Each structure stands twice: as C-alpha cells, then as structure tokens.
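Just one protein chain is left out here, and the rest sit where they should.
A, B and C are the chain letters, set down in written order, and residue numbers restart from 1 in every chain.
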Amino acid sequence: MIKVLFFAKLREQLDCAAKSVPYQAGDDVIALAYRLVDKGGSSWSVLLDKETVCAVNQQIVEHSFILNDGDEVAFFPPVTGG
Amino acid sequence: MIKVLFFAKLREQLDCAAKSVPYQAGDDVIALAYRLVDKGGSSWSVLLDKETVCAVNQQIVEHSFILNDGDEVAFFPPVTGG
Amino acid sequence: MSKPTKKMTHCNVSIQLEDFDLSVETRELQKRGADIGGIASFIGAVRSSELDSQQGALRALEIEHYPAMTQRSVEASCEQAWKRWGFIACTVIHRVGRLPVGAQIVLVIVAARHRKEAFAACEFIMDDLKTSAPFWKKAEFENSTCWVDAKTSDTEAMDKW
Partner (left out) sequence: MSKPTKKMTHCNVSIQLEDFDLSVETRELQKRGADIGGIASFIGAVRSSELDSQQGALRALEIEHYPAMTQRSVEASCEQAWKRWGFIACTVIHRVGRLPVGAQIVLVIVAARHRKEAFAACEFIMDDLKTSAPFWKKAEFENSTCWVDAKTSDTEAMDKW
C-alpha cells in the first residue's frame, strides 16, 4: 500500500487529509496522481498542477520519482513558512 | 588655536592625549602634522604615516583638509571596534 | 539522503506552539564555546499588512505543517549552511498554530567565529526554510480566511545562494 497525505489548501480542496492506495509496481508519482484523479474526479486534477509539490518519505521529489511499496507520499501547495 | 587629540596606540607612543597648537591660516592637516613633528621630535613622525587617520571636528578627513581656527583635530590609528 | 562524513554538532531545531525568548536562546548558544565571536539572529513576525487585501484587517495567521517532515527539513537547511560556513552552533524555532498580528513566528540564531559566517548562515537558513520547509499560512481576516500564496521573491532569494 501507498499512504497518501494532503496538506493546506490542497487538503481543503480535496476534503481529504489522508488515504491509502494499493501499490502498483513501477508507478512513479505522476502515475499515482493520475490514478487518484481517475478515481476521485475532476476536482482531483489539482494534483497534476505544475506547482503542486510532492514529497516521498518526507523528502521533496520530482514527479518522475519511482515509488516503492509502503512509501508515504504527500501532495501540497508551495510552502509559505518563515 | 587648534585643539589636537591623540588616541589609542598613538596616544601611548606620543605619551600625549591632547595639546593646543596656534592656528596658522591656510594650514591643512599635513602642515599641522609637520609642525607637530618639528616641535616634538622624530617619534612624532608617526603622524605622517599613511595609515594614521585624522578627524576634524569629529569627522574623518583627507590629510589635505584645510583647517579653521578653533577646529578640533584628532589623530588616531585605524579603528578596531565592533 | 547521503550521509555527511562529518556531523554538525550543535543544531537545535524546535517546531512548537509556544512562544520563544530571544535572549534565553542566545545565552544557550553563547555557552557553546569561548571561540564564538559573532551571533546573528533573525525573528520573523506576523505583520499587520502581511497581505494586500480587500478583506479588512488581518487578525492572525494559522500555520499548518507536515509534522513528520518539518524537523528533518529544517535540520537539512542547517546542515547545508553548516557545510558552507562551518559555524559553531545554531538554533531554529518555528511556531505552528494560530498566531495573532505582532506574534513571533520564527527564530534563527547562528553563533560563529566571525560575523561574516554568522550573517551568511543565518540568512541562508531563513531563505532555504522559506522555500523548502513544509509550513503553510492561512490568513484570518475579520470576515474571511484565505491561504497565503508562495512568493516568487522567496524563490529568487534562494536562487542567489
């Protein structure tokens, strides 16, 4: 399984903080995002936005990053701390 | 009269913190320094050193700065505060 | 993450609800060695005009974060700064939760041998944190709320390093 987290504006737009998605060998971040959009509907296409950031196991990665079973994947808007 | 002040290492080398010198119309800083060396002896030639700083009325000036009667002239080594 | 060959020694990162005291934190750092010649620090606070808004006066910012990631992200910023400027010690505190106008948000302190390294490392950590640590601000106005957008000026500030 892949644990998927959503933060801030994204979490509110999707009305979802976390969900579990079955692992599919070979999936990269963008493939996972497409699967979530297919299942969740058009409002989820925000995951495919260029500015949406993705972290795998708490580290920011490119959208071509290949996932492993058990990974924690987080999607969020550009950060605004400090 | 010109009031002349010496600070830090310079004050110690000259064994003098302050002295009064008669005003001479047209004198610049370097002319004043030469008068002090003439009067005080070779140990005073430190005033002519390139690195010696001069302030007139509490503002750093070039050695060609023309003096006025009543000015306060200070000679000191490069500053080392902060 | 590749293991650094030499580990940074005194790096104290805290993500917390509570406010902080600059002097207390600075005194803690000053204990880290008689060789400290300069301590640079920065405090970020909630400005009244944080946003140009039609929505009335700003009341507060609500700061959300990604708990599992925040600490290691900020530590990574410090580690990068330490590799470049080899300071003696640093402290970073970032608050989360609801912070009213005027409240302190973030504190970065860097103690180093010389002022140049202290200033550079402190500013670098702030710039890097602004563009990489998973914090998000939601602005609370009198009658509405909205998420604060990321600023391109922050990305540009980071690019200069």
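Note that in this section contacts are C-beta pairs under 8 Å (C-beta built on N, C-alpha and C of every residue); 3 or more make two chains touch, one makes a residue touch a chain.
A quick note: this is a predicted structure, and the numbers were derived from the prediction, not measured.
*Asks:* Based on the whole assembly, the unshown chain contacts which displayed chains?
*Replies:* Among the chains that are shown, those touched by the missing chain are B, C.
*Asks:* If I consider the whole complex, including the chain that's not displayed, which of C:Ile36, C:Ala133 or C:Ala150 touches that chain?
*Replies:* Of all options in C:Ile36, C:Ala133 or C:Ala150, contact with the hidden chain holds for C:Ile36.
*Asks:* Given the full complex, what residues of subunit B touch the hidden partner chain?
*Replies:* Subunit B touches the chain not shown through residues 5, 7-9, 12, 51, 55, 58-60, 72, 74, 76-82.
*Asks:* With the missing chain put back, which residues of subunit C would touch it? List them for me.
*Replies:* On the side of subunit C, residues 21-24, 26, 30, 34-45, 47-50, 101-102, 113, 115-116, 118-119, 122-123, 126, 157 touch the unshown chain.
Quick note on the criterion: only the chains that are shown with their structure count from here on.
*Asks:* Distance-wise, how many Å sit between the C-alpha centres of subunit B and subunit C, to the nearest whole number?
*Replies:* The answer is 49 Å.
*Asks:* Distance-wise, how many Å sit between the C-alpha centres of subunit A and subunit C, to the nearest whole number?
*Replies:* Here subunit A and subunit C have centroids separated by 26 Å.
*Asks:* Any idea how many Å lie between the Cα centroids of subunit A and subunit B?
*Replies:* 72
*Asks:* Which subunit C residues sit where two or more other chains touch them?
*Replies:* Expected reply: no residues.
*Asks:* What positions in subunit B touch 2 or more of the other chains?
*Replies:* none
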